[in-house]
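Contents: one structure, followed by commentary.
Of the protein chains in this complex, all but one are displayed in their positions.
For reference, chains read A, B and C in written order, and residue numbers begin at 1 within each chain.
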Amino acid sequence: MEKFKKYIKELFESGEIEGFLGIRKNGLHPVPHLFTPEHPEELETLTIPDVRYPMTEILLTIVRKYPDKKLGIMVRGCDERALNELVKNQKILPELIKHIGIACSADLAASCRCAQPYPEEIHYGEKVAPVEDRSDIEAIDTMPQEERFDYWMSEFSKCIKCYGCRNICSMCFCDQCTLEDNDLIATGQAPPAIPIFHLIRAFHMAGRCIDCGLCEEACPAHIPLRTLYRKVRESMSGFLGYVSGTEGGEKDPLEFLGSEGYMVPSKIDEK
Amino acid sequence: MTNSVPEFEDADCILITGSNTTSSHPLIASRIMKAKEKGAKIIVVDPRKMHIASLADIYVAQNLGSDVAWINGLMRIILQEGWENASFIKERTEGFEELKKAVAEYTPEKVEEITGIPKETLKEIAKIYATSEKSSIVYCMGITQHATGTDNVKSLANLAMLTGQIGRPSTGVNPLRGQNNVQGSTDLAAIPNVYPGYQPVTDDAIREKFEKAWGVPLSPDPGLTVVEMINAVEEGKLKGLFVLGENPLVSDPDSNHVEKALDAIDFLVVQDIFMTETARKADVVLPGASFAEKDGTYTGTDRRLQKIRKAVEPPDEAKADWDVLCRVGKAVGGKGFEFASPEEVFREIAEVMPIYHGITYDRIEKEIIHWPCRSEDDPGSPYLHKDGFAKGKGHFTPIGYKPPVELPDKEYPYQLTTGRLPFHYHTGTMTRVSPSLTHEVNEAFIEVHPTNAFEIGVKNSQVVRLTSRRGSVNAKVIITNDVKKGVVFMPFHFAEAAANRLTIAALDPIAKIPEYKVCAVNIEKIEESEA
Amino acid sequence: MEYRTVLTTCTYCGTGCGLLLEVMDGEVVGVLPAKTHPINEGKLCIKGWNAHEFIYADGRLTKPLVRKGDTLEEASWDEALETIANKFAEIKKTNGPDSLGCFSSAKCTNEENYLLQKIFRAAIGTNNVDHCARL
Partner (left out) sequence: MTQKEESFEPKIIAFCCNWCSYAGADLAGSMRLKYPPNVLPIRVMCSGRISPHFVMKAFQKGADGVLVTGCHYGDCHYMKGNYITMRRVTILKDLLKFVGVEPKRLRAEWIAGSEGDKFARVAHEFTDEIRNLGPSPLRG
């Protein structure tokens, strides 16, 4: 940890970064914080807990106000996937953002069922094995169709319309949100119109979701949102060969034609 | 609350009545949903079919104001079936025989007649509640805001004691407190009959203790409640009023009456963050700070003390409210208002208040403390009545059913009940200036059963006039099966169509709570030209 | 360039959820749910998620106001406090302490509730102290 703090301090001193978005210890609670060269003493409170905050979502808040600053950001595997996608969508300039990589602990990787619990370059922690687990999707795929419908409707009907899933999502960077369009989803109702509210969000996640699972952690109604979004992520890779969160390459083929503009999806099994 | 919030998750049965939990306490609803996932049975008894009702295993609508009857009915069934907890009754309670006698007349048939709850459903509820290992009762203003509010609460306590569903984790009788710090403001004696920590002003020894602590002689006479003070203004007895962060003109029952009183009063001081309807009538307005602009503590609904922390400065010349009050205290000639920080105030609080005595700012930074916490090595009390009730034995109170004060009649044939929406808060002072919330809903409406809508001759979104004996308001109709026939619901957040112009100021004789949840109204269609 | 988060307690209902106020250059710009808070465990309702919005709403009171005839006019803190002191003293003198009363607030802190009831009980001498617990 001391080595890590020293590394950040060096980055400050060399002018390579003008701020570092990390986590600070506040009493019992780890909370996000932007460390700056003006207050190097704050680095004493820097911590790397097994708790995840939406770092890239916070980064966007800062970048909107300070588009020219060189910033370092603490990135786990999930954060790095988010940054890759934000670059593709031209929300951040890669040359201004320095990834400071954290490998997740085995505990965290297990509780997140994370398929890539580390970023490309690691500055802290030891790489642990990825967790391959699609049992949540399989469990639903094997249900009879009607049971599947009832299952999702009963899950969606718990929704209290807090918008937490959207608010915490690093990939929800639109200026206007369809979920708030009164013509599409009547405002003022909780639960909101189901399943349209959740399916529209799921569809939006198709080319974007980087499978961090923060949405599900933020859901007061305990709706298995991540399973839903993991499914559309799979559909994207299965039918269109697109995996969001990978570095460089093509953009979301649902939004952009891409260089292979004539690409058509493989055929769907309607059974 | 007798128990703490996280405990709900491990209950086997949760009986919810008079609480629109997903709207008013969403993160408690979250725990209840978790409990259901873990296998708990959720029972909702409420006149309105709200979101939480649609998630329940059993939902039933009682007639407005009939709570004592169905609770007595439950107890009669429990006794008949032998589902009571005999050893708990024997060891921990008194007055059981009287209770038994009092509930005997509440046969399922009679209860069905009064409450509209089918007798089979009542029996099912009785069985699940009484025979589950850990059953918890959750209630809110739907139980307390009645002229029989105290009776309703005592009936629920009877039920919990009869079945021994209290004094253990994940059981108990749990009122969900409405405001962020309503528990704390009651603890700190913002009530007329006690000093901080529920120490009666009428008790000589206690009064002497406070006279010593504060260095002045104190009045032995209990003061007036909010509604009584309003009446005292009208009678010319109360001449000056200081209102801190409240908007009685919208929140209090029978608003027309409140408005007259505030117009008539000699001198009104309002300390707030916005120019509320009440502040407009003031003689002096003091600008306070929002929760983001000051330090201090709140006491949550489960008696848990938590800090709020200053994030930014108050705007312009506005000041943190504790600072303003210290200045007011000194200005009116008070002694002992030289505090440099909220922490210093808290130290004095802990000194005079036994139930907070062991609590310090340092401790609540590091641990979760629920009062009572009587010394620095006392870990506090997540749930109450573990080894017995505070007042010795738990006392059963025999209670009979009394109908609501104002029943529907020819002139006012519908029953109005009021409540909250998930998107707004109380009188809307804060939520109605919040764009994300007003985007969801920003006008009053009235929920009407389809049969009644047909009678009145209105369609969805048409405007009607609601009239009670006290006033009238206009609102848009929403036709829904969520309300029973004959009952209409209106949220009370909207000052321009304030539900409380209609409500009745009939008070519970003990708790002095107004009967917000039932009054009689008439509904008329407004012709196009009028609307 | 400042971005920090301040852990605090939600000001809406009595549940007592922990939330982080996101502060950028001295201004609250957003809310995050406190992930390690024992009550809400990283979740919030729609009111909590937007608890910062009202802070900067139009119409915040920023200066003391004192009534001059039909209108409320801006005044100094000294003038406002003096008006209160004089008027309360006058009412108390002619009608006794029980002709004064206060509505304290379930929105305010424990410390503030303590101070207001102390003003009325100790400095003015009446138990006419209540708040909207019942409402």
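To be clear about the criterion, a residue touches a chain if its C-beta (ideal position, glycine included) is under 8 Å from a C-beta of that chain, and two chains touch if they have at least 3 such contacts.
Bear in mind that the values here come from a model prediction, so they are computed numbers and not experimental data.
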Interface partners of the hidden chain - shown chains only, full complex considered: A
From A:Thr45, A:Ser111 or A:Ser235, residue that would touch the chain that is not displayed: A:Ser235
Omitted-chain contact residue, chosen from A:Val131, A:Ile200 or A:Val243: A:Ile200
Touching residues (missing chain, whole complex) on chain A: 140-141, 143, 145-152, 178, 184, 193, 195-196, 199-200, 202-203, 206, 228, 231-232, 235-236, 238-240, 253-254, 257, 261-265, 268, 270
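Everything that follows uses one rule, which is that only the chains that are shown with their structure count from here on.
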Chain B-chain C separation of Cα centroids, rounded to whole Å: 19
Touching two or more other chains - residue numbers and ranges from chain C: 7, 18, 40, 43-46, 48-49
Residues of chain A whose C-beta touches two or more other chains: 27-28, 160-163, 220
Of chain B, residues touching chain A in the complex: 22-23, 26-27, 29-30, 33-34, 37, 51, 54-55, 365-366, 421-423, 436, 439-441
Chain C residues touching chain A - in the complex, by the definition given at the top: 1-5, 7, 18, 20, 22, 24-25, 29-30, 32-37, 40, 42-46, 48-49
Contact footprint of chain B on chain A as seen in their complex: 27-28, 157-158, 160-163, 180, 187-188, 190-191, 220-222
